[in-house]
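Have a look at this one before I ask anything.
In this view, the complex is presented without one of its protein chains, the others remaining in place.
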Amino acid sequence: MAENDDELEELGISTSLTRRQLVRRGLGGFLIAYAGALPKVAAAGVPKYVHKHYKNTLKIIQWSHFVPAYDVWFDKTYTKNWGAKHDTDVQVDHIALAQLPARAQAEVAAQSGHDIFGHLSPQAGLEDQVINHKEIIQEVTRKVGKVSQVGFKSCYNPKTRKWHGFPENYVPDPIHFRKDLWNQVGIKPSTWDDVRRAAPKLKALGHPVGLGMSNELDSNMLLIALMQCYGAFIQNAQARPTINSKNTIEALKVMRDIYKRGMTNEVFAWTAASNNQGYLSGRLALAVNAISIIRSAEDANPALAKNTSVAPIPRGAVQRLGLEHVMGVYTIWKFSKQKALATRFIADLEIHYQGAFKNSKFYNFPAFRGAVHNYATQLAADPHKGKYKVLDLIARKYTANLGYPGFSNAAIDEIFNTWLVPQMFAQVAQGKMTPAEGAKAAENEFKPIFAKWRARGKI
Amino acid sequence: MWSTLRERGVSYLIVGPFAIVLAFPFYWMLVTAFKTNGDLYNLNNVPFTYHPSQAAVGEKLSFQHDHWLPFGFENATTSHISFIFSDTNYLRWVENTAVVGGLVVVITLLLAVPAGYSLARLSGRWGQSVGVGIFLTYLVPPTLLFLPLSRVISKLGLQDRLWSLVLVYPSFTIPFATWLLMGFFRTIPAELEDAALIDGCSRLKALARVILPISIPGILTVVIFSFSLSVNEFVYAITFISGTKQHTISAGVPTDLIRGDVYFWQSLMAATLIPSILLALLYNSFLNRFIAGFTGGAFR
Partner (left out) sequence: MAAVAEARPQTRRFRDLLEDRRFLAPALITPAALFIVLLVGAPLVLAVYLSMTDATAGQLTGKFIWFHNFTEAWHNDNFRRALRNTIVFTLASQAIVLVGAGILAHALVRPFRGRWFLRLLILLPWAAPVAVSTIGFLWIFDSQFSVVNWTLVHDLMPGGGHFYLYRPVNWVLGGIDHLPWVHVGKIDHLNPPQWLGQPTLAMLAIIFVQAWRILPFATVIFIAGLSSIPTEVHDAAKVDGATGLRKFWHVTLPLQLPIATVALLFGIVFTATDMTVVYILTSGGPFNSTHMLTTWAYQTGIVSNNLGEGAAISLYLLPVLLVVSVLMLLFARRVEVS
């Protein structure tokens, strides 16, 4: 039939509806129907006049929360209620995690955009573009008490004495492990040495541990936390790079050992979703990740969730200390025309954080500890048999800020965003460098970065 | 007859493998879109067929009792596909993409047809240089242009509105369109126009009455390319527009279907397949037209 169609078409003769004509007419009709909508759709911008009866407008942008229900609660319930009380139309936009930096910079370049920008990590680099968030901090402190150390050291710049962001929440970073498999090898992952010993045994069972060393968020957090457990830090309290130390070399050796005997080279290709997916498939025996893994398992594979335990990060030679998985930081641009209103919104959100805590399924912990009461009771009341109680312990004792023991600053920001730590670990693990060389190479990379930002007066 | 059979065989032998390699990912997307989470994340399962698994929260196994379905399809679910229609603004995104594409095509044609004609026929020496100049604008990567452009867009009050894309996209479709049309116009023998001019037409009329009808294939090519360039664009779509109702497909899909470290693979696959098939059908039907068009017209 196709050949006939061609010949007929070329001759311009066709008495019946060829298949092609049918498709073309169908598409044509489709297009014409839409053409009617053309002017309307193109002219549609952000609906400015929908809530004309509200005096003010407040625009917020933040990431799409991995718990879709949180976004539904935030967009449709919380902000609408708050808006009604303050005669404000609150508009919430969402953006993918990866696009946050581009969008932020575009708004700075354009000098217009959203009043409140929700980042997922402290943005020391944007310090000059945002207001000093001191007032909000003071307001919230008055009502619920002091900000946690994690919040303080993430969002305050001691050099310029400026709060370059408001720490709204942070997400504790536990480990997930398969009770049944670890029982089989007779070890519990309470120290990194335990993990080191168990790794080859678990690999032999076909269920390796899942510790990523790739250019993505999970690897970044895990490896910096590992270093901390061994007393190795990117910088000291005076913001001088201290990456080249005995402890770093020790941490590198540990990770190299775990890799060589317990993992395959897939861990260099992982995305942020890979350890989630690997764990959910039942294959991985250990993952270091926020509770997104176990929450997904509860939905999709309850048997797996039952076999999963949540615990703090393993202890290293020096201490047990992890990092926040992500930190929700709200910033208000200098060019915003609704600074007072935005300040009010953020303060109210934090003061009444109970709603956010609950609706995020305990993913979001408030940076002001006093904003939520009875952590233990609430976590224990979760229908999954009190598994989440340990999150409180992790949030209180075992979570440090990025840049510990110093403050999160622009240099730490840059090192974090360009994956320099996973790169160092990966090259050592693959045998491309010895641990000593790796630490030295990292130091050579970090020093100019620190120097650059120091020269700009930010450190 | 033997030679046509051989010719046809050769055609299949060449086109077949290409078609398989090019279309296989889409076949794969189609299969994946119907998988349940338990089936998808199970490393022991054959990826091309469907396997029983526990239905996750929100998954409906609508074919559960139809055991006659091939490939184990009774274990498939349409919930992830319906998710994009019920829980995201997917239809709005498709609409937005179509509208932006259409308007960009119109603007491109309006500006590029005269420019191409001018460069092909009227410009002589300096026309070449201007042509080269226009082309050189392609050498600037948009990876950083979007920042100064953000400022322009906000000054014009177009931030977060689709008009911002309609304004910016022609900046990369026009150079290409001009070039293409220049090439097409050049292949049309000048005698045709001269004949029209001798008959008393003005240049512009000659352009409209004589050249344009013959260049329909070229114009259709420009339409297809401009539309596809505009649909494919990603960086500007993400940075200029933040409201989910105003997103295009390229911006909306990564924003709503990738949440932190959770990828909704099945929905992502379905979201990719739908516009791809529609657009491929569209382009394919245009292709026919301009190939057929050339056997008619001025050359018979």
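First chain written, first letter: the chains are A and B, and each begins at residue 1.
FYI, contacts are C-beta pairs under 8 Å (C-beta built on N, C-alpha and C of every residue); 3 or more make two chains touch, one makes a residue touch a chain.
Keep in mind that what you see is a predicted model, and the values were worked out from it rather than measured.
Participant: Where does the absent chain make contact, in terms of the chains shown?
Facilitator: Touch partners of the hidden chain, whole complex considered, are A, B.
Participant: Check the options A:I61, A:V90 or A:A104 and report the residue that touches the missing chain.
Facilitator: Answering carefully, the residue with contact to the hidden chain is A:A104.
Participant: For the chain left off this view, which of B:L91, B:V132 or B:A195 is in contact with it?
Facilitator: B:V132
Participant: May I ask which residue of B:G38, B:P217 or B:G260 touches the chain that does not appear here?
Facilitator: B:P217
Participant: Thinking of the whole complex, not just what is shown, which of B:V10, B:V57, B:L91 or B:A195 touches the missing chain?
Facilitator: Only one of B:V10, B:V57, B:L91 or B:A195 touches the chain omitted from view, namely B:V10.
Participant: Can you list where chain B touches the absent chain?
Facilitator: Residues touching the hidden chain, for chain B, are 7-8, 10-12, 14-16, 18-19, 21-23, 25-26, 28-29, 32, 40-41, 43, 46-47, 97, 110-112, 114-115, 117-119, 122-123, 127-128, 130, 132, 134-145, 147-149, 151-152, 167-168, 170-172, 174-176, 178-180, 183-184, 186-187, 202-204, 217-218, 221, 224-225, 228, 231-232, 234-235, 249-250, 253-254, 258, 263, 265, 268-269, 271-272, 275-284, 287-288, 290-291, 294-295, 299-300.
Participant: Suppose we count only contacts with the excluded chain; which residues of chain A make the list?
Facilitator: Residues touching the hidden chain, for chain A, are 2-3, 5-7, 19-20, 101-102, 104-109, 125-126, 128-129, 214-215, 264-271, 274, 277-278, 281, 283, 410, 413-414, 417-419, 423, 426-427, 452, 456.
The definition used in the following text is that only the chains that are shown with their structure count from here on.
Participant: Name, in rising order, each residue of chain B that touches chain A in their complex.
Facilitator: Its residues touching chain A are 37-38, 41-43, 54, 56-58, 87, 95-96, 98-100, 102-103, 146-148, 150-151, 153-154, 158-163, 166, 235, 238-240, 242-246, 254-256, 258-263, 278, 281-282, 284-285, 288, 292, 295-296.
Participant: For the complex, which residues does chain A have touching chain B?
Facilitator: Counting only chain A, the residues touching chain B are 9-10, 12, 20, 23-24, 27, 31, 34-35, 37-38, 41-46, 61, 63-66, 68, 91, 93-99, 102-103, 105-107, 109-114, 217-218, 271-273, 276-277, 280-283, 289, 292, 296, 299-303, 326.
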